[in-house]
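Only one protein chain is missing; all other protein chains are in place.
The chains carry the letters A, B, C, D, E, F and G, assigned in the order they are written, with residues numbered from 1 in each.
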Amino acid sequence: METSIIIAGFGGQGVLFAGQLLAYAGMKVGKHVTWIPSYGPEMRGGTANCTVIISDDVIGAPLVAQPDVAIALNSPSFEKYEPLVKEKGLLVVNSSIITEKSQRLDLETVYLPANSIAEEAGTIKMLNVAAIGAMLSRRPVLELEVVQATLVEHMSKKKAQLVEANLRVLKRGYEAGSLVAA
Amino acid sequence: METSIIIAGFGGQGVLFAGQLLAYAGMKVGKHVTWIPSYGPEMRGGTANCTVIISDDVIGAPLVAQPDVAIALNSPSFEKYEPLVKEKGLLVVNSSIITEKSQRLDLETVYLPANSIAEEAGTIKMLNVAAIGAMLSRRPVLELEVVQATLVEHMSKKKAQLVEANLRVLKRGYEAGSLVAA
Amino acid sequence: MVTQVAEQEQVVYERPRSLVDVPTHYCPGCTHGTAHRIIAEIIDELGIREQTILVASVGCSVFAYNYFDVDACEAAHGRAPAMATGVKRVSPDKFVFTYQGDGDLASIGAGEVIHVAARGEKITTIFINNAIYGMTGGQMAPTSLIGQKTTSSPFGRDSDLAGYPMQMAELLSVLPGTAYSVRRSLHDARHVIQAKKAIRIAFKAQLLGLGYSIVELLSSCPINWGMTPEESLKWVKEAMIPVYPLGDYKVADELKALTKKGRR
Amino acid sequence: MVTQVAEQEQVVYERPRSLVDVPTHYCPGCTHGTAHRIIAEIIDELGIREQTILVASVGCSVFAYNYFDVDACEAAHGRAPAMATGVKRVSPDKFVFTYQGDGDLASIGAGEVIHVAARGEKITTIFINNAIYGMTGGQMAPTSLIGQKTTSSPFGRDSDLAGYPMQMAELLSVLPGTAYSVRRSLHDARHVIQAKKAIRIAFKAQLLGLGYSIVELLSSCPINWGMTPEESLKWVKEAMIPVYPLGDYKVADELKALTKKGRR
Amino acid sequence: MPKQLLKGNIAIAEAAIRAGCEAYFGYPITPQTELLEHMSRRMIELDRVFLQAESEVAAVNMVYGAAVTGARAMTSSSSPGISLMQEGFSYIAGSEVPAVVVDIMRGGPGLGNIQPSQGDYNQVTKSAGHGDFHPIVLAPSNIQEAIDLTVLAFDLAEKYRTLVFMVADGAIGQMMEPAELPPMRPLQDRRPEWALTGAHSREKNKISSIYMGAEELEAFNLKLQEKLALIERIEIRYDEQYIDGAELVIVAFGTAARVAQSATMLMREAGLPVGLFRPITLWPFPERQLAQIAKKAKGILVVEMNAGQMLHDVRAAVGPDIPVAFLGRMGGSIPMPDEVEERARALLAQMREPENYLLQESGNGHPSR
Amino acid sequence: MPKQLLKGNIAIAEAAIRAGCEAYFGYPITPQTELLEHMSRRMIELDRVFLQAESEVAAVNMVYGAAVTGARAMTSSSSPGISLMQEGFSYIAGSEVPAVVVDIMRGGPGLGNIQPSQGDYNQVTKSAGHGDFHPIVLAPSNIQEAIDLTVLAFDLAEKYRTLVFMVADGAIGQMMEPAELPPMRPLQDRRPEWALTGAHSREKNKISSIYMGAEELEAFNLKLQEKLALIERIEIRYDEQYIDGAELVIVAFGTAARVAQSATMLMREAGLPVGLFRPITLWPFPERQLAQIAKKAKGILVVEMNAGQMLHDVRAAVGPDIPVAFLGRMGGSIPMPDEVEERARALLAQMREPENYLLQESGNGHPSR
Amino acid sequence: MAKGRIVIDVERCKGCELCREACPKDVLIIAEQLNSKGYRPAILLDPEHDCTGCALCAVVCPDGCITVYRNIVKKEARVHAQAVT
Partner (left out) sequence: MAKGRIVIDVERCKGCELCREACPKDVLIIAEQLNSKGYRPAILLDPEHDCTGCALCAVVCPDGCITVYRNIVKKEARVHAQAVT
C-alpha cells in the first residue's frame, strides 16, 4: 500500500513541518517514507508545499502527478491541487480562509475550519496540525497515537510548552474530521 | 617535389625572417608553401626556429620529423638538428660561432662563417641572409634572383636603406656556399 | 474602495510610468521594492525610459527585468558589469544600468565591478547592500556584519575565519574611472528621498559621459534577518549605518554643482 | 676564473641557499630575477625555508617553483590567492606566499586578491608590476601607463577605451584585512635594498599572524618594452614611479616598530 | 547507527564529515545550499576548515590548494557553479591531486531554474574541463546510497589521486528519506609524502600541471590515460533489477532510475517482461555489462531528465542491432512512473510488430515528447 | 583579392572583420594571442569595438552583452580560457543570441603547455556548459578554410541565433600559408527586432535564460532541441578524399587531417586502397555520411591530437561491424605522416589476416602508443 | 475637509505596515481580512480627516501601492516638492 499526500499553503502556515510530522511517524512504524518540499522562488512570499509518500515497500518517485490526498490550507493551493487529486482521493480544505467549494464528485472532501479550531484549542499557528488530524480521521495511514507520540518527540525543545496545545489541536482536528460531512 | 627546411638559432639571429623570406619567394613563383615558427617559452632568451616547406603540390603537415635541410646558426641548434636531417640532406652550419663538426657521412654539410661574411658585406645582423644564400647554392629550390627580388619587396620600409647590404650579403653567402668544400 | 476625487485635488504621488503594473515577488517590507520605485521615478523624470537598457543580476532582484518597463537582459551571477560593458560599448547612445545585490557585486562579481570602475565604463550601478544573500535563503555575504548570524555563519560572522565587511562605495571610489560613488539608505522616508537624489546624480553622471557611477543602498531583508519589516529598518539604521557610513565617497567635479543645489 | 682566496677574505655576498642553483629562463636584465634573489635571501635570513610553501602563478614567473628551494605549487592564472587560501587554511603553521605578475593579480585575479585582503588571509603576496603582460608577448596590462604602446594597445593606451592604470597597493590598503601593503621598486641597488626590507616586514606580518601582506615591486620587462635592461630601469624610475608612487599604504601598528629601526 | 530521516544535501555533508573531510570550500547555490550550510556549522564545531568562498572559481581553487597539501578537501555546487569550476577541475586533474566535488544538478541552460535535472551528464562525464581526463562520476538514486557513495568518493579520490564527482539532481538534494549514517572516522594522522608540507629534512615537493615540452606532456598524458584505463577496468558500479527474462530493459540513473523502478515493479507485477539497468558510475560507464544484458533483450528504453545525454553512451554500448528508445524530460520536470509505463508498454507492443518500430524510435538524443 | 602569406590567427581575425564583426572582446593567451593583437589595431582603425577584457569570464559576458543588442560579436581564446567561459556559453545558449567563439587549442589538462592539441573536442562538441545545448563547431584544416569558415560562423550564428565555435589547434593558429581574404562587407545597418535597442515606440524587449517553472523551461528546451535537430539535418559539412575503393578510411580533422592527407596521398601513389574522411562540422557530426562510407570499407583509422575523443563519435557512427583503430598523439605532439602511413599499412596487412585484428585495436579511446 | 487623501491598492499591498509607521497622523491601519494573496492590507482610517497628503506613506511603500491626492493650497506646494524629490 502506498499513500501520497500533498500539503500546501502560505509560507507561514507550517506546511513543511506538517509533512515532516507524517514522515517521522511513518518511519516510526517502520514504513518507507519520502518527504520533498517545493523549493525556490515560492520561498519568496508565495505558497509552499510538500509531498509525503508513506508506503509498505520501496518508494520510487518522491513526487506524484496525482496525490491520494491533498491538504489545501489557502485558496491558491486549493485551485492548484483540487483538480489533481486522484479519483476517490481525499481533499482537506481549510474552510477558515478558503471560500471555494470543490465541484468534483469523485472526491472525498473535508471542509475544516482549521484556523478557528487551532485558535480555540491552541494558537492559530497550529492550523497545520489541525488539518493533519482531520486527514488522519479519513485516511488511517497512521494511527493517531503514533502521530501524537511523534509530535511529542519532534517538537523542538524551545517549543516544548506548546506540545500540549498541539496535541489538543491534533485531537480536535481528528474529531472534526470524522464529524464534518463529506 | 617537396623540400622542408628548418632554420634555428638564437632569438636575435633573424631566424623567423629568414624563413619567411623563403616562404614569400616560394609563393612568388606559385609554389605551395607553409611557414611555422616555434613559439612559446623559447621566446624567453633561448633559441628560436621555424620550419618552411616548399612544394609543388598541396602540403600536409607543416612540421616534419626529419627536414631535408637544416640551417644551424648556433651550437644548441646544431646539437638539436644535426642528427635529424634526412639522409643525403643538407646541413648549413654557422661556423663563426659553432665549433662542432658533424660526424655524419650521409649528409652534405656547409660550414659557413656567416657572422664574418655578414659583417664584411653588411652588418652582423644579416648573418641569417648569408646562411640562406649558402643554402640556395646547394639546393636550388628557388632561383637566387627570385629570393633577391623577394628581399627587395619584403624588407620593411624603414629598413629600406639596408636592402643593398642585404643583397650583397645574400650574394656573398651564395658564393661562399658554392665554394666551401662539403 | 475607489472614492470620488474632488475637482481641486491633485495627484501628489503615484506609481511611476517606468514600473510595470504588476505585483513584485519581493517579501513584505523588502526595500528592493522601494529601490525599484525611486529608480523608475528618476527614469521618468529624466525621460530616458525609451533609451534605457537594464542589466539585471542574479539575486532576489533576478526578475527586475519584469518590473521595469525598459529593455532588459539578465546577466550571469556577478557578471552584470561585464555584460553592461558589452551592451554600452556597442550602444554608446543608450543609458545602461546594472542592479545588483551584495553577493552578486561584492562577492562573486568583485573582479568585474572593480574593472568597470578602473576602465571608467560609462554605466551606472544601483547596488543593494542588505548584508546577506536573500535569494538563496540567508547565507553570509561579504557585507554581513561581524557577529551577524546567517545560515552559513550560524555562530555569527567571525572576522578571524570569514573576514571583514566590505565597504564597496569606499573601495570603488579609489579607482580613477569612478565618477560618482556614494552610499545611501532606504530605512525611512527622509533617506529614501536622499537616495533618490543620489540616483538622479548617478544617472546624470552617465548621461554626461563622466565615467562609472554607483549608488550603494542600504536595504532590508526582513525574511532572512528574521525580523519584521519595521525591526529591519531599525536594524539598518542602528546596526548597518555605523559600519556603512552614509556619504559621498567620490563626486566628479562636474557633478559637485548638482549635489549642492537641491532637487534639480 | 677561480683565483686564490686570501686568508683574511670574507664572503660579503653570495647566492642565497633558498635559490636553486640553476639558470633562470628570464630575459637578460629582467628584474624578476632580482625579486627572486631578495625573497630567497629573506627566507634564509628568517630560517623559514623548510616551512615555506610557494604558490606560483601564471606569467613569466610560472617556473618560480623551479627556482625557489621550497615546497611549491602552481596556481591557475589569477587564482594564486584562492589556492594559497586553501593551502594556508589546512596548514596554518606553514609560511605561505604567492608570487604574481600584474596581469595575474590585477587583471584576471582582481576578485581573488581583493577577497584575501577582505578576509585578512594570513598569506603574503609579492606582486611584480611591470606594466605589461610579459609571458604572452607584451600585451597591455591594467597597470600599463596611459599612452604606453603594447602589442594590444598599438596606438598607446587610451584611457577612454582602456581605462586607467590600477594602483593595487593603494586599493588593497583600503581593505580591513590587509596588515601591510607597500610599493617598492627594483630599479637600482638602493631601491633593491629597500624592497628587501619591505619583503622582510611583509613576511613577518604573516609570521605574526597579523593578516594579509603584500609588497608591490616595480619591475622591468626589457624584452617587451623594447628597451635595453639599462633603459628599462631608467623607465621604471622616470615613467613608472610618478604613476606608482613608492610608499607604505597600510602598515599594521604591530609592524610600525619594524619599519622604523633599520635592518632587523 | 539507527536510521534517521535525512535530507539529501545534509546527509551528503554529514557523510563527508564522517569520511574524514578536513576542509570544505563552497559557494551558495540552490538546490545545493543546505550542504554548505550544514558544513558551516559542523566543520566549525569539529574545528575543521569551512570557508564560504567568494565564488565557485575561488572555491575550486581553494580545494586545489588544500588538496596539494594532502588534506581531504571537497566542494559542492550546482550546474552554473560547476561550469565555473571547469578550469580548476582541469588543473586538479593535470596535477593529480585528490578532490571530491558534489554537483546537485538543476535545470539549464543558463540560469534556467532550480528544479531537478540531469543536464550536466555530458559535462561531468565527457569534459569536466579542457584536455584529456575524466573524473570518476558517482550517481546515487536514494539518500542511503548518497551517503555510502560520498564515503566511497573520498576513498577513490585518494586511491587514484583523482577528481571524484558525486552527481545528483535537486530532488535527491532536497528530499528526506530514512537512512543510516556511517560512524565517524578518525582524521588521517599524517599527510602523504607527495604532499606539500614544507621541505623539512627531505627534497622539496613540486606540484603543477605544466609540462612545457610536448614529449613530457605526452608522457604525462599517457600515464594519466593508463590510470583512467585501470579505473575503467576495476571501478565500474551498477545495479540491475528484474533483468532475468527482461525483453525490454530500461536504463536510467539517479532520480530517473527511482521513477523507472516504480514503473518496472508495477509492470512486473502485471507480468510484463521489463527490467531495469542502473549505472552507478556514470564514468566509467558500465559499457560491457550493459552490452551483455542487451544481447538477451529485444529493446532498450533510456529514461533521463535531459535531452538524451547518457543515451549516446547506451547506443555506443549496445550497438545498432537492438532498438534504443528514449524518454526524456527537461527543465526540472521529473518523468512520472505512469509516463514510463505507458512508453514501455507501447514499446513492448511494437516489439511484437517490429515494422512500426523505427517510426517510434526517437531521433538522436532528442526527447520524443 | 590576391593571395597573401597569412598567419592563421591573423587570417581569422581579418576574416571576422570583413564578415562584419562589430565588437571583439578577448583576453591574451598563447597560441591565440595574435588574433587579439590584430583586432586591437584593426578594430580601432575601423572605429569598431575592441576591448581587452580583464579575464575570459568577463570577455564572454561582454560578448553576451553585445550580442543581446544584436551586434555581431566574438571572442577568442585557448583551452584554459575556454573552460572559464563555460557558464557564459550556457547563458548565451539559454537566451538564444548569436555569438562566435574561436578556440585555438593547446595541450592540457591544466596549464599543460602551449603546443598544438585537439584536446577540447569533447568540451566544445559535447558540453560547452551546463544544460542541454550544442554550439555549431567548425574545424578548418588550412588557413584558407579558416578564413571561409570564420565568415560562415557569423552567418550561421545569426541565422540560428546560436553559439558558433571555430576550433583549430596551435599549429593552424601559428602557421603561415598563402590564402585569399574575402572582400570587406558593409556593417549591418540596423539591429534585429528582438534585440535590446531601447523600448522606443514598441513594447520592451527582454532577454534572459530564466524559466522558473519546470513546464516553461521544458518548453524552451524542446524548442531549442528542435532548432538543434534542424541544424543537424542541414548544416553538416565534411570533406572526402580518395574514398572510392578505399578499404581503409582514415578519419581526422584539423591539423591531424592535413597529416593524414599527406600519408594518404603517398599511400595512394603506392597503390594502397586508403581514403580520408574529414569532418568539417564537429557538431553536428557527419554521422550518417561516415556510416555510409564505412559500409563500403573494411577498416577505419581515427587520427587525433588527443586521447581519442572524436573516436567515440566515429565508433557510434560506424557501429561494431567494422574495426576502428586509433592513432593519437597528445600534449602538443603532432603525428607525422610516416607514423600514420606505418599504422595504416599495418592495418591493411591485418585486414588480410583478421584474426590478429583484435590484438591490434586500441582500447576505448586510449592511444595505442 | 481633509487636506489630503490616499488610495491604497489593497490587492498589491503586502501588509508590511511600513506606511503605518511612516504616517505622522496615524491615519493608516492594517485590515482584519486577508487579500487574495493572504496578506492583511493597510487601509486608510481617517475619521477626523487628518490626512495631510504629505505622501510619506507613499515614499516608503516598497510596493508602490499608494496614490496620494491633495487639495491645492499654495503654501503646501513646497512640502510636496520636498516630499517627492
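One rule holds for everything that comes next: a contact is a pair of C-beta atoms (placed from the backbone, for glycine too) under 8 Å apart; a residue touches a chain by one contact, two chains touch by 3 or more.
Note that the coordinates shown come from a computational prediction; the quantities given were computed from them, not determined experimentally.
Only one of the listed residues, D:R49, D:K197 or D:K250, touches the absent chain: D:K197. Residues of subunit B in touch with the missing chain: 10, 45, 74-75, 97. Not every partner is drawn; the one left out touches subunit D at residues 1-3, 5-6, 8-16, 19, 23-24, 26-34, 36-37, 41, 188-189, 192-193, 196-197, 222, 228-230, 233, 262-263.
As a working rule, only the chains that are shown with their structure count from here on.
At the interface between subunit E and subunit F, two copies of one sequence, more than half of the residue numbers in use appear on both sides, so the contact is built from largely the same positions. One inter-chain figure worth recording: subunit A and subunit D are separated by 64 Å, centre to centre, where each centre is the mean of the chain's CA atoms. Multi-chain contact residues of subunit A, defined as those touching 2 or more other chains: 40-41, 45. Residue positions 30, 51, 54-55, 57, 80, 87, 91, 95, 110-111, 113, 115, 208-210, 212 of subunit F are each in touch with at least two other chains.
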